[in-house]
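Inspection log for the structure reproduced underneath, given as structure tokens.
With one protein chain held back, the other chains of the complex are shown just where they sit.
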Amino acid sequence: MKVADLEFEQRTRDSFARQPAMATLGVGVESIAAGRVVLQMAHRADLTQQHGFLHAGMVAAALDSACGFAAFTLMPADAGVLTIEFKINLLAPARGPQLRFEGAVTKAGRTISVVEGKAYEFEAGSDERKLVATMTATVMTVRGRDDVRH
Amino acid sequence: MKVADLEFEQRTRDSFARQPAMATLGVGVESIAAGRVVLQMAHRADLTQQHGFLHAGMVAAALDSACGFAAFTLMPADAGVLTIEFKINLLAPARGPQLRFEGAVTKAGRTISVVEGKAYEFEAGSDERKLVATMTATVMTVRGRDDVRH
Amino acid sequence: MKVADLEFEQRTRDSFARQPAMATLGVGVESIAAGRVVLQMAHRADLTQQHGFLHAGMVAAALDSACGFAAFTLMPADAGVLTIEFKINLLAPARGPQLRFEGAVTKAGRTISVVEGKAYEFEAGSDERKLVATMTATVMTVRGRDDVRH
Partner (left out) sequence: MKVADLEFEQRTRDSFARQPAMATLGVGVESIAAGRVVLQMAHRADLTQQHGFLHAGMVAAALDSACGFAAFTLMPADAGVLTIEFKINLLAPARGPQLRFEGAVTKAGRTISVVEGKAYEFEAGSDERKLVATMTATVMTVRGRDDVRH
């Protein structure tokens, strides 16, 4: 592993650690690579909708973070990342018991990056997994205080 | 107010009360009308991203609920609602201190309904408000156990 | 009308006139205002899908142009506009005989603008119209040759 890689990995972990919402939802980092971030969480009854499945918004929140940080790994060290928009398709109810959220950069641009997200449910110890949602997110590279005025 | 109206309003309040995720995020009902639901919440530090703004996923979760329940008000009494997909544009950082989430049905179909959502931030007691996000959600009317096999 | 208004209107008409695709589809300008552009076209059999309705892609193409030019009216005189992404909901089959495409800016940013589009069908001479599609488009202000490297 190159020094540059260590830099982006640590930088991404640090930024993730500064997202209180992820801690509140119980979302953690599974892996970080250049242009690719995987997060995971366990199904939790207090985050469900009326049928006992994980609320679509919770799936969206975790996938949005996976996508944003995937783009962040490829950005300059002094840049921040801001989600401009995302679109999610809910393919199946998210039952868990475990969920994995993968963000992978489709295109890294100077200003605009596009990232694909996929959410899977699985059981610990099993090789099977089921695709429950897909996302496309458009994120922006921001500098200084640009983040609040895009 | 007609009896039929009372029916859908109570039915919608009951269904909302069965969404643990909304209670967890501190989201409450402001108003319910035929084809239109308004939710609200206060900014909370434990639901923020790395810059101290409400996490985009939290905004999306509340807007998705506002949109889903707006469609639900127009559905048959024995039906359930399921979000198929949504798309959100984040127009400005969500600082609060208060947030309002409006869902309004654009088209109510037999199977598929389309709903527009708008999220605003404002200060209690002020007439000013700022649009921070827009959503388009596609939801499905489900019967019986269809909800898990769309 | 102010001189500045005349400037953006003429500038927008000139740019529209340089879109061969719009001429090919028979799309014309109905009106141009600051942050709002309305286009129109007639249903044409050679632009239909297998059921005789206007192809969703043709509705999307005209709505995308309406949205892009709506944002363009608010941009600096030396800037160009580029669509980053759009999302369209097809609410009803587009039968015509006439179609109107409205683009209205939701948020005009320095770099990124968000525009809402609505497509209607109607009969000439009638006050009735039917909403057949809605769009949300994200467009970018580009300078010089930036347009090809966003």
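Read from first to last, the chains carry the letters A, B and C; within each, the first residue is number 1.
Everything below uses one rule, namely that contacts are C-beta pairs under 8 Å (C-beta built on N, C-alpha and C of every residue); 3 or more make two chains touch, one makes a residue touch a chain.
None of the values given here were measured: they were computed from a predicted structure.
**Student:** Could you tell me which of C:V37, C:A61, C:L99 or C:V114 touches the chain that is not displayed?
**Tutor:** Reading the full complex, the residue touching the unseen chain is C:A61.
**Student:** Counting contacts across the full complex, list the positions on chain B that touch the omitted chain.
**Tutor:** These residues of chain B touch the chain that is not shown: 84-85, 87, 109-112, 114, 136, 138, 140, 149-150.
**Student:** In the complete complex, which positions of chain A touch the hidden chain?
**Tutor:** Residues 87, 89, 91-92, 106-107, 114, 116, 131, 134, 136, 138 of chain A touch the chain absent from view.
**Student:** So which bits of chain C touch the chain we can't see?
**Tutor:** 15, 18-24, 45-51, 55-58, 60-65, 80, 82-90, 92-93, 147-148
Operating definition for what follows: only the chains that are shown with their structure count from here on.
**Student:** Have a look at where chain A meets chain C and say same if over half of the interface residue numbers show up on both copies, different if under half do.
**Tutor:** Same-residue interface.
**Student:** From the centre of chain C, which chain's CA centre is farthest?
**Tutor:** Computed centres place A farthest from chain C.
**Student:** Based only on mean CA positions, could you tell me how far chain A sits from chain B in angstrom?
**Tutor:** 22
**Student:** What is the distance in Å between the mean C-alpha positions of chain B and chain C?
**Tutor:** 29
**Student:** Per the centroid of Cα atoms for each chain, what is the distance between chain A and chain C, given in Å?
**Tutor:** Each chain reduced to its C-alpha mean, chain A and chain C end up 33 Å apart.
**Student:** Show the residues in chain A shared as contacts by 2 or more other chains, in ascending order.
**Tutor:** Touching at least two other chains: 84-85, 87.
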